[in-house]
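Take a look at chain A:
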Amino acid sequence: MRTMFLCDLVVIRRQLPQIALTSLICVLVFGVLTAASAAIVIMVSLMVTYMIIVTLAAYDDAGGWAAFRLTLPVSRRDVVLGRYATTMVACLASTALGIALSAIIGPIETAVLSSTTGGEVLITMGWNLSDTLMFALVGISLSLAYMAVVLPVYLTIGTTKGARLLVVLLFMAPLALLAMGNGIVSSIPESFTTGMVILVALPVVALALFAISATISMRLYARRDL
Partner candidate 1 sequence: MLIIYTHLCQSSGRPTIDIIISNASNEPIYEQIVSQIKAAILSGTLGQGEALPSIRSLANSLRISVITTKRAYSELEAQGFIDTVQGKGSFVTGGNVELLREERMHQVELLLSQAIDKAQAIGITPAELHEIINTLEENE
Partner candidate 2 sequence: MNHLINVAGVTKHYKDFALDDVNLVVDPGEIVGLIGRNGAGKTTLIKSLLGIIRTNNGTIELLDDADEHAAATHERVGVVFDICPFVGEMRVSDVASLGKATFATWDATKFDGLCRNFSLDEGKRVKELSRGMGMRLQLAFALAHDPLLLVLDEPTAGLDPIAREEALDILRDFMDDDRAILISSHITTDLEHVADRIVCIDEGKIVFDVSKDDICDAAGVARCRADEVDAVIESKLTGTDKRVLHGAFSTDVLVFDRIAFAREFPDVTLDRATIEKYMTLMLKGDAR
């Protein structure tokens, strides 16, 4: 697992500045529209994690790198677990980046928007640490859950076919949630809907999904011909 993680790191490290820069630009643009500085955390967490993972997946497919990698002293199990480890690290690092960016950008946006004459502020939230950390937890959870769906697809069928499948899955998910949403919400006991409970439940559910996803990926990757 460590070997694979290091391989991913060597492969991606030159792209990281570019990815960070892209997220910064998105943050600035987003900040023009709203001063929801804490939401920046979630956005950066999701976006940067996904950019790292999709880049790694694209590199896997190009030039036979994934095939060659199997000739190195890494087992197929190592490859999958290593990629999941990379994802976890990417998720935590991108969330940290999000926190940092929101801490810098947030106050600036609020100041800029409130000084603009006639400027409509869509969502106004002052920047504070506890809110930001809460959103960080949400961001990590969403990223992990999102990656739990993405990773098995990329690991099994690659980026080209995978992209199409993912579009279908990720469009269907919100629709499914909307359709079933009411049913799910009403079936949850009252005591479970307090903020603290959700805050604990989200990461736990996300980690569970992530772990299940890893098991599925290992099974599928074991039989894959590269």
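These made the cut because all candidates are chains of the complex that A comes from, given by their letters.
Note that contacts are C-beta pairs under 8 Å (C-beta built on N, C-alpha and C of every residue); 3 or more make two chains touch, one makes a residue touch a chain; residues count from 1.
Treat the numbers as computed from the prediction; the structure is a model and nothing was measured.
K.L.:
Chain A is shown by itself; which of 1 or 2 touches it in the complex?
P.N.:
Among 1 or 2, only candidate 2 touches chain A here.
K.L.:
Show me the residue ranges of chain A that touch candidate 2 in the complex, using the header's touch definition.
P.N.:
My answer: residues 3, 6-7, 10-11, 13-15, 59, 62-65, 67-68, 70-78, 223-226.
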